[in-house]
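Quick notes on the structure that follows.
Note that one protein chain is taken out, while the other chains of the complex remain in position.
In order of appearance the chains are A and B, and numbering begins at 1 in each one.
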Amino acid sequence: MNYTKQIQEIAAKLFAEDKIDVFVGYRMNGFDDNQVPVLITGVNEIPKLVFTDKSVFNLVNYLKPDHTRRKRVGLVVKGCDSRSLNLMLTESQVKRENLYVVGIACEGVTDDAGQKMQNCTDCMVPDAVVFDEMLGTPSGSQPAAYKANADVTALAAMPLPERAAYFEEVFANCIRCNACRHSCPLCYCAKCCIDQETSTLYNGANTTSAAFHALMTWSLHLAGRCVDCRNCEKACPSHLPLHLLHKQNESVIYENFQEHLAGVISEDRGAFYKYSLKDPDDFIM
Amino acid sequence: MSFSTFVTDKAGLQKFYEAILANNETYAPVEKFGKFDYKRVTNLSECDPASPIAKTLSMKPLFFPRSAKVMKYVATSSGTDVSEVDEDPLANKRVVLGVKHCDARSLQVLDKVYNWDYIDTDYQKRRMNTVIISTRCDKADTHCFCTSLDYDVENLDALDVRVVNGSGDKIFISARTAKGEEFLSEPVSGHMSRITDEVAGPEMKNQYAAFAGSFRLKMDYKEVNARLSKIFDTPEFENVSGNCVSCNTCAFVCPTCHCFKISDEKVKDTGVRYKSYDSCNNGYFTLMAGGHNPRPAKYRRWRQRAMHKFVYYKERFGENLCVGCGKCTISCPVNISIFEVVNQVSVSMQE
Partner (left out) sequence: MEKLLVPTICKVDKVIQETPDIRTYRLKFRDEGLMEQFTFLPGQFVEFSLLGSGECTFCIASSATRKGYFDCSIKKAGVVTADIHTNIEEGDEVGIRGPFGNWFPLDDIKGKNLLFVGGGIGLAPLRSLIQFCIDNRGDYKDFTILYGARTSADLCYKDEIKEWQDNKSLRVVLTIDKPEETWNDNVGVVPKILEEVVKPVIENTSVITCGPPIMIKYTIQSLLKLGFADKDIITTLEMKMQCGLGKCGRCNIGSTYVCKDGPVFTNEQLKSLPDEF
């Protein structure tokens, strides 16, 4: 998977036709063979752009107002990224007419060690679902329905106290930097409830209970919305297995409240935003 | 005062550590989820004093906790009672093992801010009650640049005891301060043999020379200091901070970042006040209640971070607020390197 040349051409064309103000892509990080995101504002920077199986970061994060407010943006999205973009569009966070989306028929990306990432081997939607232009040959497969992956089944098989102990360890090692939520493309709230100093409920204290409270709230807001791009996990300085938390929470959503995978269908707001009379409620006292 | 140096081998070092663990409250890098953090240990098998620098969080939390209880209060019908928290975590003497030299340097830098004007007595107490035992790196990591900064990595004052690998199997353990000399008394050093500085000195020098030769990153900090101090308004800050996601990780893992926030936790009529880490990369860090924010844009916050590290702190306290450990770059989701930032910005100035 190498679309470096095509992406450079597309970016050049978009700038030449004055269709965008900024192009969000990837560049080499400058010290090893891994890549980092880059925001390009002029044609002279285009040669920096690359795209290979090392293009890991979900660039939809840069559509938040902090980064590209009131700008026309061109960006590259893989399958999972495009689902988060779809959610941002559905949730009215970005305007489609301000975007030029280069979709990728993704063959999976690799981690620092060169191994295919776990979310890629489990991937159910490799092709971009939102795009103006598609690179690569789409697999053509229809997005499959939710299926619990090995992690979820392993967690489900764990006795409850053991599972609790495992997650307790996760919360105890959290340093409350909130990098997870800032790297998450779907955490766009300008004032986040878990990340405010004036909140007496979710204050910034780094205690296990505060970390539990914050991480669980965050994860529940993502249940049924998480597209498994792993931006959060890669940002975590303590290397916490945050995707397990999301997987665990979303399995409940998919089994009970939401039929389609997050961000696969445009215009469908998903369980987090929607109430249906058919929603099971037998667990409520 | 002259300080002792001992020579030993791997097994002797093990024994040295075990002797420390047996009699002291000891902290050392403990691995969890592939990352090392300094935690209380009781058994040598739990920790790794030679943990790789790229995977080790700073020991700053031992001196400046990620969250400290400041006070508690109880509201009753007769009035509100405010009290300090009763626990005194500093009563005992403690030992930290496997400290990296850059990390130890950060204490020297932090001493300045904690000891000016209002003195942070808790920090001081923690400092005084702690014996720091270092493990000197043999090789620089990709993002290390400690040798390029304004301190002597080889002979650092913040260390009490220094552990250096010599040629072959040899390991040198030497005291650096009176506190360290006292600590290296019979119980922990009985099994090791004393060695004179004439013999140990050259070997340690060789180790340092090999270490100093392994750096990818090198810069002239004086030039960077001088140039940065003149370029507050350069647009280059916008370029270097373009892909920053404002996630704050850099400040939380940085051994010298010391900004904090004060927050309350309330349960009915009682409450606790915490002092916890905060970061200048946060949008709300300087946001005032009326809505005015002196640093509303991302590049302004990055500029504050870079300038605080290499200009403002130097102006105020005479030291760079960066120890060149590379922790921020390693933890950054988009690998923004403070080294690259200050260099790129100051070079752009030259052009």
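Everything that follows uses one rule, which is that a residue touches a chain if its C-beta (ideal position, glycine included) is under 8 Å from a C-beta of that chain, and two chains touch if they have at least 3 such contacts.
Here the structure is a predicted model, which means the values were calculated and not measured.
Peer 1: Thinking of the whole complex, not just what is shown, which of B:144, B:228 or B:280 touches the missing chain?
Peer 2: Spelled out, the listed residue whose C-beta touches the missing chain is B:280.
Peer 1: Of the residues listed, B:3, B:215, B:299 or B:312, which one is in contact with the missing chain?
Peer 2: For the chain that is not drawn, the touching residue is B:312.
Peer 1: What residues on subunit B make contact with the chain left out of this view?
Peer 2: Residue positions of subunit B that touch the missing chain: 68-71, 73, 75, 79-85, 113-114, 116-123, 232, 258-264, 266, 271, 273, 275, 278, 280, 285-292, 294-295, 300, 304, 307-308, 311-313, 315-316.
As a convention for this text, only the chains that are shown with their structure count from here on.
Peer 1: How about subunit A: which of its residues touch subunit B in the complex?
Peer 2: Per the stated touch rule, the residues are 29-32, 34, 36-39, 57, 61-62, 66-67, 169-170, 173, 175-179, 182-183, 196-200, 203-207, 210, 231, 234-235, 237-241.
Peer 1: What part of subunit B is in contact with subunit A in the complex they form?
Peer 2: 32-35, 37, 57, 65-67, 142-143, 216, 242-243, 245-249, 251-253, 261-266, 271, 274, 276-279, 283-284, 298, 331, 333-336, 340
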